[in-house]
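Submitted below is the structure of interest, expressed as structure tokens.
Removed: one protein chain of the complex. Kept in place: all other protein chains.
Letters A and B name the chains as they come in the text, with residue numbers starting at 1 for each one.
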Amino acid sequence: MEDLRFEHSVRTRAGGTRQSAIVGVVASGNLEVLVERVLPDAECAIEIRTAAVGFGEVWTAVIGDFVDRYSPGGLRFSINDGGARPDTVSLRLAQAVRSITENGQ
Amino acid sequence: MTAPFKDITLTERACSTSFYESSARTRLELLLDAGSFVEFIGPEQREVSPHLKIFDLPEQFDDGIVVGHGRLDGSPVFVAAQEGRFMGGAFGEVHGAKLTGLLRAARQIASIPVLILFDTGGVRLQEANAGELAIAEIMRAVMEARSAGVKVVGLIGGRSGCYGGGGLTAGCCSALAVSEPGRIAVSGPEVIETNRGVEEFDSRDRALVWRTMGGKHRRLLGAADVFADDNVQDFREAALELLGLIGPFGLDSLKAEQERLADRLSRYGACLDAVDIWAAEGIAHAESVPELPSDQFITLAERIGRTNRDAR
Partner (left out) sequence: MTSWQNNRARRDARIAAGAVLARGKVVEAGNATRLLEAVIRPGDRICLEGDNQKQADLLSRALLAVDLSRVNDLHMVQSGVVLPEHLDLFDRGIAKRLDYAYSGPQSARIARMLFGGKIELGAVHTYLELFARYFIDLTPHVALIAAVSADHDGNLYTGPNTEDTPTVVEATAFKDGIVIAQVNEIVEHVPRVDIPADRVHFVVKSDKPFFVEPLFTRDPAAITEGQILTAMLAIKGIYAPYGVQRLNHGIGFSTAAIELLLPTFGERLGLKGKIATHFALNPHPALIPAIESGWVRQIHSFGSEVGMDDYIRARSDVYFTGSDGSLRSNRAFCQTAGLYACDMFIGSTLQIDLQGNSSTVTTSRIAGFGGAPNMGADARGRRHPSEPWLKAGAESDPDGSPLMRRGRKLVVQIGETFGDKNVPLFVEKLDAIELAEKLELELAPIMIYGDDVTHIVTEEGVANLLLCRTAQEREQAIRGVAGYTDVGRRRDHGMVAHLRERGVIRRPEDIGINPLDADRSLLAARSIKDLVRWSGGLYTPPSKFRNW
């Protein structure tokens, strides 16, 4: 297992009022993303525990593009990764943002 | 961003969502009354397995089981749903403790039924002793809850089936609903093949696996009381039906269950294949049972009439 952590300053706060959401499951080639609204509006953090060791560079690129695109201010993402492909990671992160910014609950 | 199901009601979604394919969380969301689910020990509490990191394996924040309470057609229920894709839905220490705790709470309150959405290959190998202990605790907790008057219903139709300790626990429940892709057994196909040889059981012959352990056979034998279509809405309706059917529990029903099982053994103990059992039940064209559409199958199962309604 390998632990990675990314912190980014972002332009805007993520919308919605939900405090947390979870998407995905931990399985081979899959991952879970737990997202919680616990940070100041201009910050975001992503913590990763991954079964695939040695892909820090790819994670850096995936997370960089994700933060740039969604500006998820105020959110902390906690990821348990079963060795998912980068495109799956991008998709789950986007789903996590959609979940927590949805209205209701 | 567009939500794909924006203009679809929850019921419509539940009708079109495969139980087999869904995650544990989706099953609960669609099974219960809209928005009624409240989770105990949710993923944000990070109650993960204490064992997996020793084996350098990834954890899941809910340890593969979601427990909580909600409403079913307005009435309160306790629920537990296993996530069959995380380590095959296997029971570990935390996973098991969450279910045991839920059952003990139900026993204490004594009036709120429990729904268990099984999806498990059995005990998690990496925490074998803790997992085996958990199964024993869960089975005891089921029986104690039932003794206190709690109805415990198992819903089975997930990818990982209901095997090992899951199969044992299902056997302790007040009643079960199962779908066609659902499987219920203690030893899984690969285990039987490994221990007894491929001549005894060819685990890759999927038609054999399903006619031996699958939902249709379990319903015909009376191990399961209701046959559900593979969508969450049908499981919801099955759960409601079963909650209405379950009778009181006590020594008499245990004796009746013992008699039912003894009778089953004497009738079919010599059968070598499920098809022989179906033929012995007087089903014409028994070999075509796996191909029957569910409405025709349900009619057949009702006619054969094997249930354990007076037993269990």
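One rule holds for everything that comes next: contacts are C-beta pairs under 8 Å (C-beta built on N, C-alpha and C of every residue); 3 or more make two chains touch, one makes a residue touch a chain.
Quick caveat: nothing in here was measured; it's all calculated off a predicted structure.
*Asks:* Just name the one of B:Lys53, B:Arg206 or B:Arg303 that touches the chain not displayed here.
*Replies:* If we include the chain that is not displayed, B:Arg206 is the one touching it.
*Asks:* Tell me which residue among A:Leu4, A:Ala45 or A:Leu91 touches the hidden chain in the full complex.
*Replies:* Of these options, the touching residue for the absent chain is A:Leu91.
*Asks:* Touching the absent chain: which residues on subunit B qualify?
*Replies:* So the residues of subunit B touching the unseen chain are 1-2, 4, 16-18, 20-21, 180-181, 204-208, 210, 214, 216, 290-291.
*Asks:* Tell me, which residues in subunit A touch the chain that this view leaves out?
*Replies:* So the residues of subunit A touching the unseen chain are 29, 52, 57-58, 61-62, 83, 85-88, 91, 94-95, 98.
Definition applied: only the chains that are shown with their structure count from here on.
*Asks:* Need the CA-centroid distance for the pair subunit A / subunit B, whole Å please.
*Replies:* Roughly 33 Å separates the two chain centres.
*Asks:* Residues of subunit A touching subunit B in their complex?
*Replies:* 1, 20, 22, 25-27, 30, 32, 34, 36, 49-51, 78, 80-82, 98, 101-102, 104-105
*Asks:* If we count contacts the way the header does, which residues on subunit B are in touch with subunit A in the complex?
*Replies:* 1, 3, 23, 25, 35, 42-44, 46, 53, 56-62, 83, 85-86
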